[in-house]
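All protein chains but one are shown at their positions in the complex.
Per-chain numbering from 1; labels A and B assigned in written order.
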Amino acid sequence: MTRSYAMQQPYTIVIGLEVHVQLATESKLFCRCATTFGAGPNTLTCPVCIGMPGSLPVMNRRAYELGLVAAIALNCEIPGFTKWDRKQYYYPDLPKAYQISQYDLPMSANGYLEISDSKDRFEPKRVGITRAHLEEDAGKSVHDEATGKGDSEIDLNRTGTPLLEIVSEPDMRSSAEAKAYLQELKLLLTYLAVSDCNMQEGSLRVDANVNLHIDEGGERVATPIVEIKNMNSFRAVERALDYEAERQWRVWQETGQKLGDAPKQTRGWDDAAGVTRGQRSKEESSDYRYFPDPDLMPVTITPERVAEVREGLVELPAALRARLGADFKLSEYDADVLVNLGRAAVDYFFTATEACGEPKAVCNWVTQDVQRVLKDREQPIDEFGVSAEALGGLVAAIKSGAVPGPRSKEVFELMLAKALSADEAAAELGIEAVDDSDLEQLCRELLEANPRVVEDVRGGKQQAVGALIGQAKKKNPNVDPGKIRQLCLDLIESGA
Amino acid sequence: MPADRPPLTRDDVEKVSLLARLILTDAELDRMTTELQSIVGYVDQLAEVDTEGVEPMAHAVEVTNVLAADEARPGLPREAALKNAPNHNGRGYLVPAVLGE
Partner (left out) sequence: MSLVDLPATELLRLMEGGEATSQEITREYLDEIERLDGDAGGDGGVGAFLHCDADAAMERAAQIDHLRDAGERVGPLGGLPVAVKDVLCDRDSPTTCASRMLEQFRPPYDATVVERLKNAGAVLIGRTNMDEFAMGGSTENSAFKQTKNPWDAERTPGGSSGGSAACVAAGMAPMAIGTDTGGSIRQPASLCGVVGMKPTYGRVSRYGLVAFASSLDQVGPMARTTGDAALLLTAIAGHDRNDSTSINALVPDYTERLEKPLAGLKIGIVREHFGEGLDPEVERAVRDAIGVYESLGGSVKEVSLPHSKYAVAVYYVIAPSEASSNLARYDGVHYGYRTDVAAVAEELAAERKRFQEAGDQRAVDRMDSSLVRMYRRTRTEGFGPEVKRRVMLGAYALSAGYYDAYYLKALKVRRLIRQDFDKAFEEVDVIAGPVTAAPAFKLGEMVDDPLSMYLVDLYTVSANLAGIPGISIPCGMSSSGLPIGLQLQGPALEEERLLRAARMYEKETDWHTRRPEMED
C-alpha cells in the first residue's frame, strides 16, 4: 500500500538529525541574564555570559528540569549522574572560547520518537534518539557593512541561552520521514511547553547528517557522510535533503568515494539557489579538547524523581491522537489535524464536544471555520471570540434543527462578531425552527402548484424535486433543504 | 613513558601551537619541544600507578546539584559591557570580518 521511496531510486538515503531547541526559561543557562528575543545588541549580558575574567557559571534549575521533561517524553534513559564539559574552539561569538556542553555523560540517552503519516506516505516507524543533552548557545556575528572596513559585529545577548540538543539515530530514509520527525518533535516539545520551537527566532535549529546506501551487486555501499547546516524551515530541510541525495548520487557515480575515503564534510543550504555548498573546514575542528568543567558540579537524580516526572507528564500528542480515535471516534486524519493544532485547540474541542456530544461535527468546525478565522486574525484559540461552550451550543442547535444547516455559517459569524450564544444569534437573524406540520403544509402547497415536477418525479427524475427547494426557501428561509426534498419525495410516492 | 605512545615531536608542538592560538618561531619551537618533552617525560611516571577501578576526581569538593532559581535579573549596561573591548561601535564588539571560518 505505501509507496516505497527506495524502490524508485538506485539508492537509499540515510538521515540523522541534530536538533537544537531553546528551552523556555526566563534566564540563561549559567547566569541570570534574561533570554528575551529581539533586545538591542549587547543589552542582555553580564560578566558571566561575556566570559569576563573571574566570572563563574551557576546552573539554571529550570533548564535542567525542562531538559528532563523533554528527555523523558522522548523515552530516554535518564542516568543517575550527569556532568558538564567544556567544548573548546575559538570563535568571536563564543567569548570564553569554550562552550559548556555535555560530552561523555549526557543527561539522557537511548530514547525514541514514533512517527507516522496520516496520508500513509511512509510506514509508521520509531526513530531512535541517541541522546539529548544541555548546552549553552553562542552569540551572533553580523557582518557590519556600515563601517566599510569589513568588520563583523558581535552581539552576545544570545550567549548562554539554554539549549537542548537532541541527536537522532540515522533512522530516517526519506525527506518526508525527516520532516515528519521534525514536526512530531516540535509538536511534542510544544505540548510539553519545553520550548516555543520558533524557527524564525532560532528557538529550533536543525542540522542533518546524510549519506547514501547504494546496492552494488548485492553489496551495500555507503557514501561519505555530509553534515548540512543553515536550513531555516522544515520545508528547507526537505528540499536540502532531496537535493543532497541527488548530489551525493552524482558524486558517487563520478568518484566512487565511499564512507571513510573522505573526511566528513559540512555543507550549507542556500535556500534561494536551492543547493548545498561546501563550507571551509576548520583546521582542527575535530579536536575540541573536551574535559569536565571544573567550575560546575555534577547533577544527580534518583529513579524515584524520574518516575515522578514521568507520572507528571502532560498527555503527549501520540496518546492524545489515540484517545481521539478510541473515545471520540475521530478518523486518524481528523485526530492528527486536530492534535497538530496544539493542546489548546484540543481542549477547545473537548469542551465543545461535551456541550453537544457531536465530536465529528465539532472537529470539523474547529479544524475548518474556527481555524480559518484564527489564521486570518493571527489569534491564539484561547482568545477566540466564540467560546468552546458557545460552539458546542451551535452544533447542538444544528443537530436539533433549531439552526438549519444552511444558515449555520451565518449564525457562527454573528456569534463571533457580537459574542453571542447560538440561540441569541439565531434569534437576531430571525431564525426559527420550522414545525414539521408547517413544513408538510408548505410541501403540499408546492406540489399542488407544480404538477409538472410531480410528473417528472413519478417518471423517475427524482432530481426534478430540486426546483421546489428553491421555492421553499423563498417562502421560508429557515427550512432545511434536505427535509424539504425528502418530504416532497415521500408525499409524491404516497400519491398525495 | 609508556611504550605504546610515540614521544612528543616538534611537529606535535607546532600543531598544538595552532590549537593554543600561539605563534612560535623556529627557535621557540625547538626550545618548547625540548621543554615539553622534559615535562611530559616527568609526567609519564603516572603510567606506573595502578588506577584500576579508581573514579576520576574532577573536583576537590564533591557536592552535586548546585542549581539556581530561574529568575532573570538585570545584567550590565551595554556601555559597561563594551568598555573593555579593544574595538567596538557602541552596539557590538568588532572583529575583522568573520568570513570563510
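Quick note on the criterion: a residue touches a chain if its C-beta (ideal position, glycine included) is under 8 Å from a C-beta of that chain, and two chains touch if they have at least 3 such contacts.
If you're wondering where the values come from, they're calculated on a predicted model, not measured in any experiment.
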In the whole complex, of A:38, A:53, A:217 or A:260, the residue touching the missing chain would be A:53
Against the hidden chain, subunit B presents residues 2, 5, 8, 12-13, 15-24, 32, 35-36, 38-40, 42-43, 45-47, 49, 51, 54-61, 63, 66, 68, 76, 80-81, 83-87, 93, 95-101
Residue list for subunit A contacting the dropped chain reads 47, 50-59, 86, 88, 90, 92, 95-98, 154, 156, 283, 286-287, 289-291, 294-297
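Keep this in mind: only the chains that are shown with their structure count from here on.
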The subunit B residues in contact with subunit A across the complex are 15, 18-19, 21, 56, 58-59, 63-73, 75-76, 78, 81-82, 87, 89, 91-101
Subunit A residues touching subunit B in their complex are 25-27, 31-35, 40-47, 49-50, 58-64, 81, 83, 90-92, 141-144, 146-147, 150-156, 280, 282-284, 287, 289, 292, 294, 296-300
